[in-house]
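Complex shown without one protein chain; remaining protein chains in place.
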Amino acid sequence: MTPSTVDQSAEKETARVEAFSDGVFSIAITLLILEIRVPRDLSAAGLGQALLHGWPSYISFLLSFAGVGIMWLNHHRLFTVIGRTNHTLLMLNGVLLLTVTVMPFPTSLIAAYLGTEGATMAVAVYVGWSVLIATVYHVLWHYAASPKRDPPLLHVSQDHPAVRAIFQQYRAGPLWYLGAFAASFWSTGLALGLCAAFAFYFALPPKPPRGERT
Amino acid sequence: MTPSTVDQSAEKETARVEAFSDGVFSIAITLLILEIRVPRDLSAAGLGQALLHGWPSYISFLLSFAGVGIMWLNHHRLFTVIGRTNHTLLMLNGVLLLTVTVMPFPTSLIAAYLGTEGATMAVAVYVGWSVLIATVYHVLWHYAASPKRDPPLLHVSQDHPAVRAIFQQYRAGPLWYLGAFAASFWSTGLALGLCAAFAFYFALPPKPPRGERT
Amino acid sequence: MTPSTVDQSAEKETARVEAFSDGVFSIAITLLILEIRVPRDLSAAGLGQALLHGWPSYISFLLSFAGVGIMWLNHHRLFTVIGRTNHTLLMLNGVLLLTVTVMPFPTSLIAAYLGTEGATMAVAVYVGWSVLIATVYHVLWHYAASPKRDPPLLHVSQDHPAVRAIFQQYRAGPLWYLGAFAASFWSTGLALGLCAAFAFYFALPPKPPRGERT
Partner (left out) sequence: MTPSTVDQSAEKETARVEAFSDGVFSIAITLLILEIRVPRDLSAAGLGQALLHGWPSYISFLLSFAGVGIMWLNHHRLFTVIGRTNHTLLMLNGVLLLTVTVMPFPTSLIAAYLGTEGATMAVAVYVGWSVLIATVYHVLWHYAASPKRDPPLLHVSQDHPAVRAIFQQYRAGPLWYLGAFAASFWSTGLALGLCAAFAFYFALPPKPPRGERT
């Protein structure tokens, strides 16, 4: 095979991994709504009350929708510079998808326990799972971008602004979520608020480290 | 990069946004059926009765199937002329997908309360959500088509018949749905009938404003 | 636009309709398993019994899996020769997808009522829905293949063997299912057996009418 057909085949390979991952992301994000239960057999007044009391479901849905959406966005960004996969990357991507598909469970957990005695435990599980996800992203990216990979998995150089920007943005991810996890034992509202803020931050387009901006 | 590779990359970008959105639309539309519950443990006569009494489920399913289908169609139409995305458009598209994935909830709500005392509230929630969706479409389109975007997000000019036709068709969307929302407090049947009529209208291929037709 | 870019754009158009339809088919077929309930809280002997008594669920799952799979196959075959869509075809395709996404409901119905007094009604609903699906396929195909369409929606001529073969295979579809519907009031087993036989037949690659085979 000539170099160009090799490149084409490597590109087709990552395209199929991306397509499968996109499928999983889009299903996981759409299944979240199934966790919001419709209150049944109520009078008009009772229904109004029940809809208002559903706020933990709405908050958990919004938070997880934003979370999974941002994960899709970041997955996509990584694969913009990843041009080749190998067995380890495939396995790491599988672990990442596992953590994503699990999301409806902790989401449903906080929907069921926010505002009750069990809220701290539910939020700790939710934010703890987010620590795990941030860590898997961190590991996957550092594996893919490592200069030790031969042939390299990135199709751009280590010095490419897009690569440096991702390194910069991902630097503190797992530590931040670890902070939110610790906060969950003190204030569940603060912990979830931090998760929302992090989602906002990771939605931003990554920028190269400060000294290098033009 | 040469202009042509830039264009190709921008096109690949919007193609992936479209593919992810299509995934979400197709899952949301297919999940709607899960809201229709099978009546269990009935005699033959009881089953017949129960199937007839399921009419609120059938109406809500048909209405929401048409609604989500039409949204897919319109999403597709917008992205026929949108050739480039930026961070804000991506976020607006995310909000749009959020409103779409929520649809099974209000659908299930009217299925559970049509024909009961809670019907007005259920229909008001349903039509109110449709107002929100129409507004998000309106905002997304006006953002994408605005002449202020630099580089422009459309790959055709502002004067292109397809662009003018979309502006024309979307002009009154949110206001119409707001009218149906108001109507829901007077007659739930009228409100849902209006929603069906609007779905029919937005399914039509958009036409350029009258004076400009040839 | 030159003719060739028109053709490319028409092809991209049908490609996106196919992709969306494929998404709906693949989700509808995968959701069928959710209708098989796991018997809970039983002893070892009770579990064995319960699994054996689950036969109506298994039969309905197999039948509907085959049914939706065959529908995908046939949808795919039609779009092998359809090279262009218009507004009516898009709407007909939407109605087709509606009938497909509904499938989990009648499937669940026969799973719940086979072997009980309500079996006849459940099977009549199931087979009656299949009559509707066969009719929609019939209408969609005759619309797409009609020589009255201008520009034609097929990208091959009316005399193409693939076109003639589809006409031949689809000729009696709705009538056959109507026969199975009638049979359901006499014997539910016969009616479902006929549905299985029809699925088998429509899975076969279509052949041109006898006199024209070489």
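Letters A, B and C mark the chains as written, and numbering starts fresh at 1 in each.
By definition in this document, contacts are C-beta pairs under 8 Å (C-beta built on N, C-alpha and C of every residue); 3 or more make two chains touch, one makes a residue touch a chain.
This is a predicted model, so every value here is computed, not measured.
Chemist: Let's see if you follow the contact definition: name the visible chains touching the chain that is missing.
Modeler: Missing chain, whole complex, touching shown chains: A, C.
Chemist: Could you tell me which of A:44, A:62, A:121 or A:203 touches the chain that is not displayed?
Modeler: Residue touching the absent chain, from the options given: A:121.
Chemist: Just one of A:23, A:39 or A:193 touches the chain that is missing; which is it?
Modeler: Going through A:23, A:39 or A:193 one by one, A:23 is the residue touching the chain not shown.
Chemist: Touching the hidden chain in the complete assembly: which of A:14, A:74, A:108 or A:130 does that?
Modeler: Residue touching the chain left out of view: A:108.
Chemist: Pick out the residues on subunit A that sit against the missing chain.
Modeler: Here the touching residues of subunit A are 16, 19-20, 23-24, 27-28, 31, 34, 87, 90-91, 94, 97-98, 101-105, 108-109, 112-113, 117-118, 120-122, 125.
Chemist: Which residues does subunit C use to touch the chain missing from this display?
Modeler: Answer for subunit C: residues 18-19, 22-23, 25-27, 29-34, 36, 38, 40-44, 46-48, 51, 61-62, 65, 69, 72-73, 76, 203-205 touch the chain left out.
What we mean here is this: only the chains that are shown with their structure count from here on.
Chemist: Report the topology of the inter-chain touch graph, choosing from line, ring, star, complete and other.
Modeler: Line.
Chemist: Got the subunit C residues that touch at least 2 other chains?
Modeler: Subunit C, residues with two or more chain partners: 27.
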